[in-house]
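Omission of a single protein chain aside, the complex is shown with its protein chains in their original locations.
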Amino acid sequence: MEARTEQTSATVAEAKQKKKLTIIVFSGDLDRVLASFIIATGAASMGQEVTMFFTFWGLNVLRKEKAPTKGKGLMRRMLGWMNKGGTNRLPLSKFHMYGAGTAMMKKLMQESKMPTVEEMFQLAKQMGVKIIACTVTMGVLGIDKETLRQEEIDGYAGVVTYLSEAQQSSVNLFI
Amino acid sequence: MEARTEQTSATVAEAKQKKKLTIIVFSGDLDRVLASFIIATGAASMGQEVTMFFTFWGLNVLRKEKAPTKGKGLMRRMLGWMNKGGTNRLPLSKFHMYGAGTAMMKKLMQESKMPTVEEMFQLAKQMGVKIIACTVTMGVLGIDKETLRQEEIDGYAGVVTYLSEAQQSSVNLFI
Partner (left out) sequence: MEARTEQTSATVAEAKQKKKLTIIVFSGDLDRVLASFIIATGAASMGQEVTMFFTFWGLNVLRKEKAPTKGKGLMRRMLGWMNKGGTNRLPLSKFHMYGAGTAMMKKLMQESKMPTVEEMFQLAKQMGVKIIACTVTMGVLGIDKETLRQEEIDGYAGVVTYLSEAQQSSVNLFI
């Protein structure tokens, strides 16, 4: 009987574990970010617990529209200037063509009544998707909390937090 | 005794679950598509149940050689024109160099007696790898079923189908 109880609790634990999903959003490309949000909101709509870790270029998604990159050196300022943030400014991974391909993709998304990245972001927030900003790359790329959409970020964390979540999740993607 | 039976069936269920693998083929780059098929056919040869979800640029793999992109607007037609499909027309992610790097890579693959993407695709089909086309991106990119290799596609599905498969699989990759 005792064994059976343990069995049951193990099954429950396993079932609960099955419902978690993590995504590392490494890329800041419009199409890859879009894919991340489609998967994240899809999983949330199925009752799964979703955590998105924004790191490297993916941090651009979390930047305020016109926030400058603060930083001590000239380098950091130059990188910030090149690497404009905000959900509306993400380039396409292919056919960017100085903005023409990206504009075309956005037009197509609009025609297909596809939500924008900003709308997907809001939807994810409403559905309880956890939004985490990676502190390691924030340091390297010179991104301060003040330049991020702080009120919409659920946490600032490093690799240990990610790995703890991932170990408990059944689906872990790097996008 | 009863507990033990449950234990056994749980183990069997777990063992069966271990044998599943899903790959989201997001990229349409020759090298990344090749890596996807190497993993998929490798897993199938080990008796694993493999599902490949082709989405975004990965859908190019499933397009007929000379199929035009049908679509209402000019935008969609332009994107279709730039974004030529078919397993023989995939570019390289690096060193594409207006086709020179890609041609070189194909030459190398031939010298090494490496199968082409088309041969890998046929092999995957023969081994029972499930080929799924993502309906969401088909809509956005203006890809109609008629332009796809329909007789070789096992299904058309969205994110919910993907997540259901992924939750039952032990290895899930985004390529």
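Each chain gets a letter, A and B, in the order it is written, and its residues are counted from 1.
Operating definition for what follows: contacts are C-beta pairs under 8 Å (C-beta built on N, C-alpha and C of every residue); 3 or more make two chains touch, one makes a residue touch a chain.
What you see is a predicted model; the values in this text were computed from it and never measured.
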Residue, one of B:43, B:90, B:148 or B:163, that touches the chain absent here: B:43
Full-complex contact with the absent chain, from A:88, A:110, A:150 or A:167: A:167
Residues belonging to chain B that touch the chain removed from view: 1, 3-4, 7, 11, 18-19, 21, 31-32, 35, 38-39, 42-43, 45-46, 48, 93-95, 101, 104-105, 107-109, 111-112, 114, 170-175
Interface with the unshown chain - residue positions in chain A: 2-3, 6-7, 10, 24, 26, 28, 55-57, 72-73, 75-76, 78-79, 82-83, 136, 139-142, 158-160, 162-163, 166-167, 172-174
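To be clear about the criterion, only the chains that are shown with their structure count from here on.
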Computed distance of Cα centres, chain B from chain A, in Å: 24
